[in-house]
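Starting off with a structure, shown below.
For this view, one protein chain was removed and the others were kept in their places.
Take a look at chain A:
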């Protein structure tokens, strides 16, 4: 009974929390797809871009279509790099690459969704198990009752069940109590 209350409470507040998390995380994912890549399928016959820690240089640059500012920057890149300002260097990097290594390695909050989902399912299972115990199981056999159990223990002791190392070995026959 006590456990059920805990479960429902946990499910209840987790449910609302997980809904919020799911909305925000999927919202963030959707907006990150706002670049010029095709929306439904990728043309695998063309060189692809990727951000991979183990493969630093992808087959094509991030930004293929360069406007006039980008083009003039690329021209400047042909000259000495000492002439480039920090902003220009960063801009050149961002033309060629999408995420920096730290951005690739940024932590996601997926584990919270996973653990939360796990607990939700535990909770649902707990509810199912409780309902089942209440509505499905037949009545307990009479041999489970307190009185019967007491008589059963007494009988086992009288029969000296496992008198050396087991059950009756734990009973102090002299003083009529457990050792």
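By our rule, a contact is a pair of C-beta atoms (placed from the backbone, for glycine too) under 8 Å apart; a residue touches a chain by one contact, two chains touch by 3 or more; residues count from 1.
What we mean here is this: contacts and distances are computed from a predicted model.
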UniProt protein name of the chain not shown, from "Cytochrome c oxidase subunit 5A, mitochondrial", "Large ribosomal subunit protein mL62", "holo-[acyl-carrier-protein] synthase" or "Mediator of RNA polymerase II transcription subunit 20": "Cytochrome c oxidase subunit 5A, mitochondrial"
Contact partner of the left-out chain, one of A:48, A:66 or A:90: A:90
Contact with the hidden chain (one of A:102, A:141 or A:166): A:102
Selected residue (touches chain absent from view) among A:57, A:136 or A:164: A:57
Interface residues of chain A (partner: the chain not displayed): 53-59, 61, 74, 77-78, 80-84, 86, 89-90, 92-93, 95-97, 100-103, 105-106
